[in-house]
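So that we are looking at the same thing, I have put the structure below in structure tokens.
Every protein chain except one is present and positioned as in the full complex.
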Amino acid sequence: MTKRDILAVVFFTVVAVFFVFSALMMRSFGPSADPNDTDYFNAPMDDYIIDNTQSETGANNGVTSVVFDYRGFDTLGEATVLFTAVAGVVLVFRRLKK
Amino acid sequence: MIFNIPYLAVAALILIGLYAVLFKRNLIKIVIGVTLIESGVNLFLITLGYRKSSIAPIYTSNPNVNQAMALPVPQALTLTSIVIGVAVLALMLSFIVHIYRHYNTLDVRKLGGDEE
Partner (left out) sequence: MSGMSKIVKTISNVTFPLIMIYGLYVIAHGHLTPGGGFQGGAVVASGCAMILVAYGSIWTMGKIREKNLSVLESLGALFFIGIALFGLIFGAMFFNNFLADGGVIFGDHVTSGSTAADFNTGGVLPLMNFAVGLKVIAGLFAIVLVMAYATTKPGGGGKE
């Protein structure tokens, strides 16, 4: 058992205890949407998006209007990442013609 | 505790992926571990956006209009994360092919020892 193996075991045990403990302490899955309940989850931004999607964007799909209209800048960044990945893969396998 | 099963599934996925990254020697198995960690994080993002007895945020031919809808923003962020995961996986695999051609081995403890 080298020093690296002992360090890896200790690190893995610490991270495992942390993850399982915090998964048990999270709020319960599915908070209610009714303002009169005890575990009410207030989401004002998403309520505004759901209520005004059809009048401002003209689309029936809430997720597409968020991806392309309310947060179109993130889609631009993602298209750039995809383009860079394709360029990198084609670059690695280039054959130089002699 | 019975209602936290999605969060326990997220923890299980991330821990299995972390075990594969730390304790395995084959390069392909390490890449599979990275993909498992990525899947766990995507599942965690979607799980955060569910409200009790809510339906999908779509208005086309919706039978009951007064029911609460799930949050659309975490679903949009998960889409971006999945595409970035695919891009990183493609680059990692092409580097593995290149490394195999140069060193003729896939064992991670035998690489990079030429400088000593």
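Going in written order, the chains are labelled A and B, and every chain counts its residues from 1.
One rule holds in what follows: a contact is a pair of C-beta atoms (placed from the backbone, for glycine too) under 8 Å apart; a residue touches a chain by one contact, two chains touch by 3 or more.
These numbers were taken from a predicted model, which means no experiment stands behind them.
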By the document's definition of touch, the residue of B:8, B:58 or B:108 touching the omitted chain is B:58
Sole touch to the unshown chain from B:9, B:77, B:90 or B:108: residue B:90
Residue positions on subunit A contacting the omitted chain are 54-61, 63-65, 67-69, 72-73, 75-76, 79, 82-83, 85-86, 89-90, 93
Had the left-out chain been drawn, it would touch subunit B at residues 56, 58-63, 65, 79, 82-83, 86, 90, 93-94, 97, 101, 104
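Operating definition for what follows: only the chains that are shown with their structure count from here on.
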Between the Cα centroids of subunit A and subunit B the separation in whole angstrom comes to 10
In the complex, subunit B touches subunit A at residues 1, 3-8, 10-11, 14-15, 18-19, 22-23, 47, 50-52, 54, 57-60, 68-69, 71-73, 75-77, 79-80, 83-84, 86-88, 90-91, 94-95, 97-98
The residues of subunit A that touch subunit B in their complex are 8, 11-12, 15-16, 19-20, 22-24, 26, 28-33, 41, 43, 45-46, 49-50, 53-54, 60-63, 65-67, 71, 74-75, 77-78, 81-82, 84-86, 88-89, 92-93
